[in-house]
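For this view, one protein chain was removed and the others were kept in their places.
For subunit A:
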Amino acid sequence: MLAMLLRRLFLGLVTVWIVSMIIFAGVEMLPGDSCTAFLEREAQGKLLENCREAQGLNRPAAERYFDWATSAARGDLGISANGEKSIAELVGDRLGNSLLLAACSLALGVPLAIFLGVVTGLWRDRPVDLAVSTLAIFAMTIPEFVSATVLILIFSVWLGWLPGIVLTSASAPASEFFPEIILPVLVLTMVMTAHILRMVRSSVIEVMVGDYIQMATLKGVPYWRIVFRHALPNALLPAINVVALTIAWLLGGVVVIEVVFNYPGLGRMMIDAISDRDLPVVQAIALIVATVYVCVNLSADILTMFANPRLRTLHMRRG
């Protein structure tokens, strides 16, 4: 068991390491560097040489990668190319904001998705299932920027209940993001709920026609007891992995929403850094997002293993 955990952790670290090399190589292959970006038109001759000298860009790539990777491992992500500010500090604020957005969306979306998934699964092909499943398809297919715009139109422009854009500064404490954060949370919730609910629905349907549910019925177990004790613990196991993927998506991939609502999260910072050619920041964010993916998936696997007695014995036996 412990050996399994250590093995998985080790493999996770290897993944992050490989990803870090790919990120570094990718950025390296781009034409130009942070000096050409910073100096713009003056990026030539002596000035460029001096800049590169000052930033250590003249050293061999392997050496620079080693420096970058070792300091990143220590938590030091370097200095932003233009602002001379510590990236760890800049990214830290943004990561916190992204976490806030993700946490609010998850807190709202996961229980809602599981509830609706179970309801539609149990009442398969009934009106409630048809209505919810149709809405879910809409929520999944309408692009986020469209639904975001529509919500802004309704709640900010017509009704005037909620602010349509986030004006709070990136380093403000979490409490100051209310109520501006509500609309982005709503849009994200819609999309993720639709995904998770469809997965839960099909899993509930599959479990409910299973032999052990028939057996429980014929053992005289009352219906709701069957649902909660026999069906759901099995039906919700696959949900763990989908929720994990959603978390990773929320922390790194909600660029469109952050741009539409002007929300100061990681996604928008990445976009800004790319257009500014702020390559150290791009590298740092890519590395953070990769690490988040690895961590979240690892925790999901471990959680599934603990929740599923079959997997648990399997790993116990293997030692």
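Operating definition for what follows: a residue touches a chain if its C-beta (ideal position, glycine included) is under 8 Å from a C-beta of that chain, and two chains touch if they have at least 3 such contacts; residues count from 1.
Everything below uses one rule, namely that contacts and distances are computed from a predicted model.
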UniProt protein name of the chain not shown, from "ParA family protein", "Act minimal PKS chain-length factor (CLF/KS beta)", "Succinate dehydrogenase/fumarate reductase iron-sulfur subunit" or "Nickel import system ATP-binding protein NikD": "Nickel import system ATP-binding protein NikD"
Option from A:Ala62, A:Val157 or A:Val209 whose C-beta touches the chain left out: A:Val209
Touching residues (missing chain, whole complex) on subunit A: 3, 7, 209-212, 214-223, 229-230, 233-234, 307-310, 313
